[in-house]
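Below you'll find the structure, written out as structure tokens, and then a few comments.
Every protein chain of the complex appears in place save one, which is left out.
== subunit A ==
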Amino acid sequence: MLLKKRIYSFAIQSRAIKPHIYSSSIINQFSSSFSSSSSSSSSCFRFSKSKFFGTPTNVLFTRNIEDLFVKNKHLFCSQPKSVENFKCWNCGVEADNATPFLFCQACRTVQPVNHSIDYFRIFGLERKYNIEGGELEGKYKDWQKKLHPDLVHSKSQREREYAAEQSARVIDAYRTLADPLSRAIYIVNLEGVVVDEEERITDPELLAEIMELREAVDEAEGAQSLNQIQAQLQEKLKYWSKSFEDAFLSKNYEDALASIRRMTYYRRANEEIVKKL
């Protein structure tokens, strides 16, 4: 009988959500199970309930059914972005897709972290490598004014936890996008291309160049020669950064990864110079 009540209340709730293939299939499956075990004892209901929760095709059912009411957005997490609609956990107002939904505009409550909002969306930027640096910092500060844990003392415990997670994510996003190399790695990751952490190469030209570079840094005496090497490095980084952008735009991920490799090497060399200076 308890299961029956839950099905009905869920059906009411799902009508409030925009029509969605998941929600309709849930109702259908629930109603079919309900009808198939109509006049059986309560133990049969329990059996059908557990059967659903164990079905591999419906990942949603591995969650507690209460979660379906509260965290509605999880029903949509595997859908393409255009279908996503976020609802505030506090006031139930749906978010407009204009601003990234970290924070409800209506009731001003902090929302839990949703990983489908990628770093570019947090800052309202297009997903491209060549972003304008100036706006990044401004938007970052704006977000922190709303999300930073130190500024949410008056809010509930739950909200403060959300604020801590969101704030950390925004910091991560800012740092990743501000640095060209990490931005490059992030943007290829979004396209599904992963940089192999344990890759080993034997390219003699590249390695000989890097070896010479590191030896030069190592043997350089005095700030002047170090600054000279650093200036050359910045040039090279700029060149390969451009090369990455071109490769990425033409979806040439092999070349994009090659550019990332080079930039990583130059970045390491630069770090050594900075240490010596």
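Rule of thumb we're sticking to: a residue touches a chain if its C-beta (ideal position, glycine included) is under 8 Å from a C-beta of that chain, and two chains touch if they have at least 3 such contacts; residues count from 1.
The working rule: contacts and distances are computed from a predicted model.
Participant: Would you kindly match the missing chain to its UniProt protein name, picking from "Proteasome subunit beta", "adenine phosphoribosyltransferase", "Iron-sulfur cluster assembly protein" or "Ribosomal RNA-processing protein 42"?
Facilitator: This omitted chain is identified in its UniProt record as "Iron-sulfur cluster assembly protein".
Participant: Pick out which of A:L190, A:M211, A:L249 or A:V274 touches the chain that's been left out of the picture.
Facilitator: Of these options, the touching residue for the absent chain is A:M211.
Participant: Sort through A:S116, A:S182 or A:T264 and give me the one touching the missing partner chain.
Facilitator: Going through A:S116, A:S182 or A:T264 one by one, A:T264 is the residue touching the chain not shown.
Participant: List the subunit A residues touching the unshown chain?
Facilitator: Counting only subunit A, the missing chain is touched by 195-204, 206-208, 210-211, 214-215, 218-219, 260-261, 264-265, 267-269, 272, 275.
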